[in-house]
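Every protein chain of the complex appears in place save one, which is left out.
A and B are the chain letters, set down in written order, and residue numbers restart from 1 in every chain.
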Amino acid sequence: MHIPDGFISPKVYVPAYAGAFALWAWGLRRMRVRLREETIPLLAVLTALVFVLMTIALPFPGGTTIHATGVALLAVLFGVWTSFLATTLVLLMQALLLGAGGITALPINALAIGLLGATAAVAGYRCLRGWNETAALVAAGWLSVVLPAGVVALTLGIQPLIAHAPDGTPRFFPFGLEVTLPAVVLPHLVVGVGEGLLTLFVYRLVGRWVRG
Amino acid sequence: MITVEHVSFAFPDGPPVLRDVSLRVRDHDRIVLLGTNGSGKSTLLKILNGLLYPTEGTYRYRDQVITAHTLRDAAFARRFRRQVVYLFQSPDAMLFNPTVGDEIAFGVRQLGLADIDDRVHGWAERLGIEHLLSRPPFHLSGGEKQKVCLAALLSLEPSVLLLDEPTAQLDPRSTGWLVDFLGDLEVTTIVSTHNLSLAAELGERTWILSEDHRLIFDGELGEALKDRDLLLQANLMHAHRHRHYHIHDWD
Partner (left out) sequence: MRDRIFLGLYLLWVVLLTSIHDVRFLGTAVVAVLLLSGRRAPGLLRRALGTFLWFNLAVTLAYLLSTLVRGNTSWSFVALINLRVAALTFSAFWITSRINILSALSFSPTLVYLLTIAYSQIITLRRVLLNSREALRSRTLGPLGFGDLYRHRAGVGAFLFGRGLRDATEITQAMRSRGFFDDHR
């Protein structure tokens, strides 16, 4: 979800950074407790993996291609904190290596995709796997895309409310929730299906041997 | 200096990787570890480097048994890791510092010495990579990366240098360079390879691991290379239908 810098007010991204920093520190500590030595190499490798997986184009009906994130897969296999930290690093690397920029959107994307998306994926997976594992995996993938889309839509949609000139003209993103929610969330309802399918297929291939 | 007594190794729930291996290493030995792929060479080297621990038997370095427990002693671990170093087959696995200089300095810094820069430059010069010191290691060639790793390891001034198939990814010129370089070192070296034609240039003694993961030869390299039956048995050599035997140079 590449939002160029300049559409989000510091009133949003500064607190987001503050919150994100605290959570990153906490997440790293939790990982170290569980993994000890392997934390750094594993996290780095998973970051690279997500980075490269994101470049894989998934064909979609209509001749388009979409790109999956692999966040749900990561979350289900390695846990929410690993997913959060790896996603953050990927966003950081994308900002630094690919198109420089996006530094103001980074904490929001990290929290929305890496933390919330991962949590939703794990929650969905755990709820449904007792009933049907296939559905659980697809749901995990779908949720990992749709919920963050909602958060991003929310972030953009509230800009006119919280940051505007005294006469009411917007200063950042100019459209409210009534526009952003459908505009952002609806397409992602479809993208989420592709992510869900990818999560399902790759998990089936690697899941057993990773968890062992 | 090193004694390995009846060591066996298998991963949990996995098949045996090493079976009842016993051997000794003396100071300044130059040993070539021969064996076909899957015979257990890397595993043996990792056991010697205290990265894996025998499931049976003991490994002693300078009379100290090496186990997960003994390596938990920070002071001992430091001494051990300084004296016994390992060059991984893939240099990518070893490089984790942002520049070549940092990579070499990493080891030196751990020694707590004062003249870090001099040492770094010194080793970089000896390895012919001084011009790369400020570069990040990612985009170097395979041979250059390997030199960076060697500089980083040798800067610790170790007693034992373990090398896992160091010529597997190298071009002929780099291979020649490496052979000469290793020949000039005053360190005990144990080099693993499955390339027979290079073996003679890498050491005087040899250990041969069979496909069955046992040590089937421990002795003079020259003798082993003349023993066709041994080499066939170890799958280090093949026989065509033409009914003559010769050694191929494959890399």
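Couple of notes before you dig in:
As a working rule, a contact is a pair of C-beta atoms (placed from the backbone, for glycine too) under 8 Å apart; a residue touches a chain by one contact, two chains touch by 3 or more.
Please read all numbers here as calculations on a predicted model, not as lab measurements.
Only one residue in the set A:103, A:177 or A:190 touches the chain that does not appear here, and it is A:103. Touching the chain that is not shown, out of A:81, A:142 or A:172: A:172 (per the contact rule at the top). Mapped onto subunit A, the footprint of the missing chain covers residues 2-10, 13-14, 28, 37-38, 40-49, 51-53, 55-56, 58-59, 61, 70, 89, 92-93, 95-97, 99-104, 165, 169-175, 197-198, 201-202, 204-206, 209-210.
What subunit B contributes to its contact with the hidden chain is residues 46, 49, 51, 74, 77-78, 81-82, 85-86, 88, 90, 92-99, 106-107, 110, 136-139, 152-153.
Please note the rule applied: only the chains that are shown with their structure count from here on.
Measuring from the averaged C-alpha position of subunit A to that of subunit B gives a distance of 43 Å.
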